[in-house]
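So the structure is just underneath, and the comments pick up after that.
Removed: one protein chain of the complex. Kept in place: all other protein chains.
Moving on, here comes chain A:
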Amino acid sequence: MAVIEVNHLIRDFKIGGGGGGSLRLLHRLLGRSKTLKRVVDDISFTIEEGDFVGYLGPNGAGKSTTIKMLSGVLVPTAGIVRVLGLEPFRHRKANAGSIGVVFGQRTQLWWDLPLRDSFKLLGAVYRVEPERLQRNIALFTELLDMGGFLDTPVRQLSLGQRMRGDIAASLLHDPKILFLDEPTIGLDIVAKENIQQFLKQINREKKVTVILTTHNLDDIERLCKRVIFIDKGRVLFDGSAEGMTERFGGQRYLVLDTEHFDERTWDGPPIARREDNQLWFSIHDDKEIASMVAAASERVAVHNLTVKEPRIEDIIKQLYALGEA
């Protein structure tokens, strides 16, 4: 079942000129210096229940704007957004009850009060029955290891602790869909792994559909079954994480360091790429490797050989480059 449908979604921002502040009133009244910027430009995708989707793209690509439209905070300029069959902006309250949102750079927790108090308030706001709330708090406290700081004022928490608190807070009402906007930004490796483990678990056990924006490559590798890559408001890639690897530099290479290579007389295996004294051969099947090495070493002196695995950094770089083109 598709839980999210996005169809030809467009969002423009009017960027007012003349700086901020009250003077913008004059500019607006005079209708001057308004420029229209298309932040989301004809995006379409559907997301199935239980998916774990990485929503990727460089800064300013339109990721957060899409998430704001999915959570009903921003109204689309054109196109259709449906979350569990409802248009989020029109049915903001109903939609809010079935989704959880974490904006990694903001907090929905009460700064000066203990974490536990924020949980209780959210329980009341989302009308979660007291027993279910207690159960969820206990469960998340255990999974996210929050026991040590549940009664500490949020302003005294470390970033990693606060982020765990924020993620738990967004799940107290058992939402069907969880939007995470950079939940691992600025976290150390331990906090990051704890959160990744947790997200994997709620996706698997509670069947929560997760949409995650991130710049952390290991988030993608460890968590995302599917990747949607956007840039300048457009979808550049939409498919499985393996599909992405295959299509963009997914190739594995046999790399030989040689000397005295002459392209004109070469009659060995086809060369995919050449970098100075390195020869790159595409590997389609592991069985080829031995014969390739043998064939190459008959023709040139081989000093070293390595097999290059696809690296997700390279793939992302390629995708970014695709956006620039």
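We adopt the following convention: contacts are C-beta pairs under 8 Å (C-beta built on N, C-alpha and C of every residue); 3 or more make two chains touch, one makes a residue touch a chain; residues count from 1.
The rule we apply is simple: contacts and distances are computed from a predicted model.
When the unshown chain is looked up in UniProt, the name that turns up among "ABC transporter permease", "Lipoprotein", "Molybdopterin-dependent oxidoreductase" or "Aspartyl/glutamyl-tRNA(Asn/Gln) amidotransferase subunit B" is "ABC transporter permease". Of the candidate positions A:G72, A:P183 or A:P269, contact with the unshown chain belongs to A:G72.
The chain not displayed touches chain A at residues 13-14, 20-22, 24-25, 28, 39, 64-65, 68, 71-75, 92-94, 96-97, 101, 103-106, 108, 110, 112-113, 117, 120-121, 124-127, 181-182.
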